[in-house]
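As you look at this complex, bear in mind that one protein chain is not there, while each of the others sits in place.
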Amino acid sequence: MTRRTGVFVCHCGTNIAATVDVKKVAAELGQDEGVVFSNDYVYMCSDPGQQSVINAIKDHDLDSVVISCCSPTLHEKTFRDTSAAGGMNPFQCEIANIREQCAWVHKDKAKATPKAIKITRAAVKRVRRNESLTPIGVPVTRKVMVIGGGIAGIQSALDLANAGFEVVLVEKQATIGGHMIQLSETFPTLDCSQCILSPKMVEVSKNPRITLMTSSEVKSVSGFVGNFKVKVHSKAPFVDPEKCKLCDDCTPVCPVVVPNEYDLNLTGRRAIFIPYAQAIPASYTLDEEACLGLNPVVCGKCKEVCEAGAIDYDVKPKVTEYEIGAIVAATGFDLYDKGYLAEYGRGKYPDVLDGLQFERLCSASGPTGGQVLRPSDQKEPKNVVFIQCSGSRDPENHCAYCSKICCMYTAKHATLYQHKVHDGQAYVFYIDIRSGGKGYEEFVQRSMERDEVIYLRGRVSKVYPSKGKLKVMGVDTLSGKNVEIDADMVVLAQAMVPSKGTAEAAKTLKIGRDKDGFLAEAHPKLRPVESVTGGIFLAGAAQGPKDIPETVCQASAAVSKVIQLLSKPELEHSPTVAKVRDSHCTGCEMCVDACPFEAITLVNGKAHVNEVLCEGCGTCAGTCVRAAIDVKNVTQLQIHEMISACMGG
Amino acid sequence: MAEAVEVRKVAQESGEFEPKIVAFLCKWCSSAGSDLAGVSRLQYPSNAVPITVPCSGSVSPIYILSAFNKGADGVLVSGCHPGDCHYLKGNFFARRRIYLVQKLLQFIGVEPNRFRMSWVSAAEGTKYAQVIADFVKDLKPLGPHGKLGAKR
Partner (left out) sequence: MVAIEDIRARARTLLESGEVRAVLGYQRGSAGTLAEPAFLTEPQQAASLVWDPTCIHNLALYLVNEKKRQRTQRSNDKRPLAVVAKGCDSRALVVLLQENHIDRSEVVILGVSCEGGGVIDPRKLTRALAGRAATTVAMDGADAIRVGTASGETTLPASELLADRCLECARAYPELYDTLYGDKAEGRSYSPRFAALNTVAEKPLDERRAYWNAHFERCIRCYACRAVCPMCYCDECVVDSTEFVVTPNTSADEKANRIRWIQRSPDASESAMYHLVRAMHLAGRCIDCAECERVCPVNIPVRLLNNVLEREALEAFEYVPGTDPGLPSLISSFRDGDPNDFVR
């Protein structure tokens, strides 16, 4: 096999040239078998640099090129496009990474240069055996699933529907709205959360392109980008939303009272209930776990009184399968569990609340109709202590990260409290105030100056009950003094953590999670709304703590990525997939068992690769004991020769 | 080969044995991690020549044995942490396979320090630099490997 390979060594200014003798690399490689042209240039990725590659391809009739430069994650695409522009198959271009993996990590030119030569030679050996490939075209389903019905999911669903796509919105709870619907007012403008969210919720329910699946969960996802098959399990809808007239006759007769999760357990609800007045879908729901038994013999009171005949105990849960082109995961957050932070008495003393509970107390639709009252005795608290970073920024004991929104919502809570209780005093313990954002800093300053909230820079060591009050032991590090406050109420700005089902959802979706359990983005800077799995995108607090405007931004960003994906008639799938040598395959099925993507099946006793499902990981090739399967352009033969090149041969 | 002569010269000048290492790095985590080490300008010895493969799961035992047979003093296989594999579970297959290779090599008398597996994520540039530095440090006292089954 005679190949005509060109080698192009980049100086990258002095980035490479300072530690690697680039001229020597080019000269040495020029001596190698099959290398008919080698050159070095100050910036290979610049326009003249690329042009020199194109010229060389034409002038020297090159059939393959190696660019010895920076990491292939940066300029592989550039130079493959350049090669194509020169009339070559782009897969005949390989990158030798002599910057990140060589020049930048060594100082001694005498050592870095031979290493750069080996790296480049390995790439030459590889490219000589490359096949010319064309991307595989894959048809696309133009339907999107959004998982999670909070503000991130609602925004995503609306944007997608308005762009003309069919959307399936899946929500675990009986209604969409998420945590945002529980909030009282939103910082920094203090507009009512329900008032701004409920129009969007209504829009979701009215949009003909959106299929709303509440009380539902995604149970399995198979397939691949553009062609997912998703199974959604829905709880049995014992109350038919079409028939339910919202008359509320059923709740008074229900004998069961359980804590109301919408009010963060500050109130109770019946087994049959409507989460809140604006719930979408607008219907009562029967909580199967709380209900005495879905059996007229046991109870059956709600069914008796329902004049609309909307209640049917015999409905069964159902499984719906959808064909989906892309998925937006917007599974949201929860507050850090109250089982932690025993030193603050969370979950032990009724008047130690978390931020969301305080939201309910401030909300006009909340348990107190918007009055701030202590849960223990329904009296108005006169001294309220807010503790920031409760569970956040504490790598030893709790979460290492900053939950980002607590500085702002605590300032909001303190402001709202001062507005509602004129003779009261709010204290805030903080580590730092992080108020980056439009109008945020001004809002915090206002709470301190106009609303006279007392900010104490320091941590609280302990909260305990004493003479009907809560004794808050803290320290003010600015004055260096210990502080003791007899508080009537303590509000903890609990850390934001991924919602309870996130781990399971990530597993189902086959996407990664970061060290804190949030859904992992493909690149922290450049691909912040994509997961590593093609066709699955991220929105909202499931990806990391963020406030409402940021969540809305991210949802719309994810949608733009989805639209980008689905706007083409066909998707391009990488052609570097596994290939079976029938002459060597014995049909032992080891590759079938090892393939992470179930892309291999046995056809007539030989392994057969579904190229669309194959991601080219090569686990099959690493498993096969008969060398009967290889990934195109990373074949065993290529690796064999690369090993020789690395050993200097 | 000229550079081989040069390497030998360098080794002679410093009077120290410079082990030759082949490092199989998975594209998504360990190779990206080595890129980060580069971006962070972390310094580590130049002994290891990387070969980027799609996934640690694609590293066939024959690659490792072949590297030793071609004269490598040490071989490293590095992949994504368990659970972080870009291809979901390729690294779990790799882990089992490489465990076996390692035991086999040790059984025939290859020093345990000559063959190593590591988990290096895309964010662990520092760890990659450390893994290479440690490997070189551990290989130096062992001296040249002189291929499989060769007399020293």
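Order of writing sets the labels: A and B. Residues in every chain begin at 1.
Quick note on the criterion: contacts are C-beta pairs under 8 Å (C-beta built on N, C-alpha and C of every residue); 3 or more make two chains touch, one makes a residue touch a chain.
The model shown is predicted, which means the values in this text are computed figures rather than measured ones.
Novice: Based on the whole assembly, the unshown chain contacts which displayed chains?
Specialist: The omitted chain makes contact with A, B across the full complex.
Novice: Decide which residue listed in B:R41, B:R96 or B:K137 touches the omitted chain of the complex.
Specialist: B:R96
Novice: List the residues of chain A that touch the chain left out of this view.
Specialist: Within chain A, the residues touching the omitted chain are 1, 129, 581-584, 586-594, 602, 605, 623, 625-627, 636-637, 640.
Novice: Since one chain isn't shown, list which residues of chain B touch it in the complete complex.
Specialist: Residues of chain B in contact with the hidden chain: 61-62, 65-66, 68-69, 82, 89, 92-93, 95-97, 99-111, 116-119, 131, 134, 147-151.
Operating definition for what follows: only the chains that are shown with their structure count from here on.
Novice: So what's the Cα centroid distance for chain A and chain B, whole Å?
Specialist: Roughly 33 Å, centre to centre.
Novice: Using the touch rule from the top, collect the residues of chain B that touch chain A in their complex.
Specialist: 1-4, 6-7, 10, 20, 22, 28, 31-32, 34-39, 41-46, 49-55, 57-60, 62-63, 66-67, 70-72, 83-90, 93-94, 97, 129
Novice: Considering the complex alone, what residue numbers of chain A touch chain B?
Specialist: Going by the criterion above, the answer is residues 28, 71-73, 97, 99-108, 110-115, 117-119, 122, 510, 512, 532, 576, 594, 596-597, 615-619, 621-624, 631, 634, 636, 639-640, 642-644, 646-649.
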